[in-house]
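The structure is given below, and queries will be raised subsequently.
One chain of protein is taken out of this complex; the other chains stay put.
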Amino acid sequence: MIDLVQTLADGLLFGAIYALIGIGFTLVFGVMHKINMAYAAASLAGAYVGVVLLKLMALLPWLVIPLAALAGAALGLVVYYLCFRFIPLSAPLATLMSTVGMLLLIDEIVVHATAGMPVNYPTLVRGMVRMGELSLRADLIVCFLVAVVAMAALLHLLYRTRLGLATRAVSQQPVAAQLCGMSLGQVNAATFTISGALGGVAGALIGSAVGMLSPLIVAPLTVKGLIVTVIGGLGSIPGAIIAGLLVGAAENFFQFMRGVTERDIYVMLLLFVFLVFRPGGILGRDPAGT
Amino acid sequence: MDFYLGLLQIIGVHTLLGLSAYVVLLTGQVSLAQAGFMAIGAYVAAMLTVLAKWALLPAMLAGGSVAAVVACLVGFPALRVRGLILVVATLAFGEAVRLFFFNFDYQIAMGDIRVGPLGGEGFRQIRYFPENGWTTFQVMVFIWLVVGTVMAALWWMDRSRAGAVLRAVGEDEVAAQSCGINLTAVKVLAMTAGGFIAGLAGAIYAHYTTHIEQGNFNIMVATFAIAYPILGGLSNVFGTLAAVVFIQGFLVEGLRFLGDWRNLLFGALIVLAMNLRPGGLLDARTTAALQRLRILARDPAAWRRVMGQLASGAAFSGAHAAVRRRIESWRGSPGA
Partner (left out) sequence: MLELDNLSKHFGGVKAVDGVSLDVKKGEIFGLIGPNGSGKSTIVNLIAGLLLPTSGRIIVDTRDVTGLQSHALVALGVARTFQNIRLFGQLAVWQNLWVAENRDRQRRSQPVVPRWLNGFAADRERIGKLLEFSGLAHKRDDLAANLSFGEQRRLELARALAAEPKLLLLDEPAAGMNAEEIEELDRRIRAIRDSGVTVLLIEHHMELIMAVADRIAVLNFGQKIAEGRPAEVQAHPQVREAYLGKAA
């Protein structure tokens, strides 16, 4: 029993990282009503660049997080320009496809740059923390805390700054927002930059939690991130947070019960259960009204 | 020579895969589940020919039918989710199918070896073609007969009222149902048809590669499936064929000398293509232009007129203006 609680706790901590990825997807969807399929790939690429810069500049290990955030932000902007800026609104399939192309491109660049070998990632902290009968990995706790800080920063940005106000305005009424003098292009670019930074942080956290980064993570991370976004409700940041924790815990739960090879099937089933009973997600808008 | 035959085989199977996504895309549903249906068709057909000693054609049709039934079952809940949620849901479904086959064991003893699907190792020894003396050439012809039949069926459907109904649903569901179109029936039927075609593709694939495993039906394949009709344009089936030929033939094989950089180029090409031609290779305007050309070709007087215009440069000024307008739109529009 205690093992179960232990594994759920671990999952919950890791789930905060899924929440970050989910927030990234949902942020772009909320503002542009499009999915950026390349998001997880860009996030991991940001983490890669972060660790490379860290080694180049021989800095303290924990600095990899802000470095990855910066790299992720830059990549997010690149994705915006290459996949969204120039494609007209009347071709939604085209943006979907272009982000898929971007996903391929980023994945391949990473594979080439690393010659297909996994890259070691600095562990932020070692040791275990005992809480009663539970033994939690200190680095997972740190990941969780960093993720929480990132989320708090994002919420502050969205709800207490002018840029955040503009972002929310554009997500609700793009035309009216433009009539009020907001630059759609700037807001969209900012959205991608911010979500990219968030993704870079998530990628760095994954790297440090797992100990290494490999391009093999891209596909499962994309799928899990999308699942988190959908379960949380497309466009809802609180929803993505809750869903991220839920998926993290559920993943470990299923692994505990049925082993690693069957684990993901049950995560999919979890998604389908939500789609049948609550297609709008936990906190999402009415799907038919989207 | 075998190399080119192999390439034609791949193009054939991928065309079927693309067409299975095409049918569903017409109704406005973006389905990333086609790779999953392909997997079902592959495993079912292979199990029937290897374990139950069925002939190829019935096994293929059975594989396609099972995939169609599953697609139909997927089609109903798919009605409840719109747009991008459907993309994620179908992606998850495809992955679930792949993971199912990753855990699927069903082996029986034949002689002194065990044959059948074995989880992660996949399904080996699908030796129907070699055992029955088919040459690579014959297999290629067979594949293209199937592809040709499916393309003809879809081409004919496109020109029929069913095609117009599918596209009406894809364009505006509210207007479609107000015209008396039963949305449920149309969307589920489209998904079922797509599943059947994908199942056929899988069945053929299993038999000419002789060894299938879950990794053959992953997200990449699911993405290829929708990439072909989107890149090729949804105006007609030839767009999908053109996209497959272009991507598989030119890019994958023609750039073979670039070695590992092919995938990278592929990704870059998609990004470029979607920016330059969001409607695909054979988008609505190109198709309309081709149609006008056909009408012109039958009318000598009009033909002379057009030639005269070309000679005087009037046509080019139009093209010049169009390019300028495109550049203006980039500067003005914030994209999405």
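Just a few scattered comments:
When the chains are written out, they are named A and B in that same order, and each has its own residue count from 1.
FYI, a residue touches a chain if its C-beta (ideal position, glycine included) is under 8 Å from a C-beta of that chain, and two chains touch if they have at least 3 such contacts.
Predicted model only: the values in this text are computed from it and were never measured.
The chain not displayed here makes contact, within the full complex, with B.
When the omitted chain is restored, the residue from B:69, B:183 or B:251 that touches it is B:183. When the whole complex is considered, the residue among B:82, B:127, B:167 or B:277 that touches the unshown chain is B:167. Contact between chain B and the absent chain runs through residues 159-161, 164-165, 167-168, 171-172, 174-183, 284, 288.
One rule holds for everything that comes next: only the chains that are shown with their structure count from here on.
With centres taken as mean Cα positions, chain B sits 30 Å from chain A. Those residues of chain B whose C-beta lies close enough to touch chain A in the complex are 25, 30, 77, 80-85, 87-89, 91-93, 95-96, 99-100, 102-103, 120, 218-219, 223, 226-227, 230-231, 260-261, 263-264, 266-271, 273-275, 278-279, 329-330, 333-336.
Per the touch definition, chain A reaches chain B in the complex via residues 29, 32-35, 80, 82-91, 93-98, 100-109, 112, 183-185, 188, 219, 222-223, 226-227, 229-230, 234, 261-262, 264-265, 268-269, 271-272, 275-276, 279, 287-288, 290.
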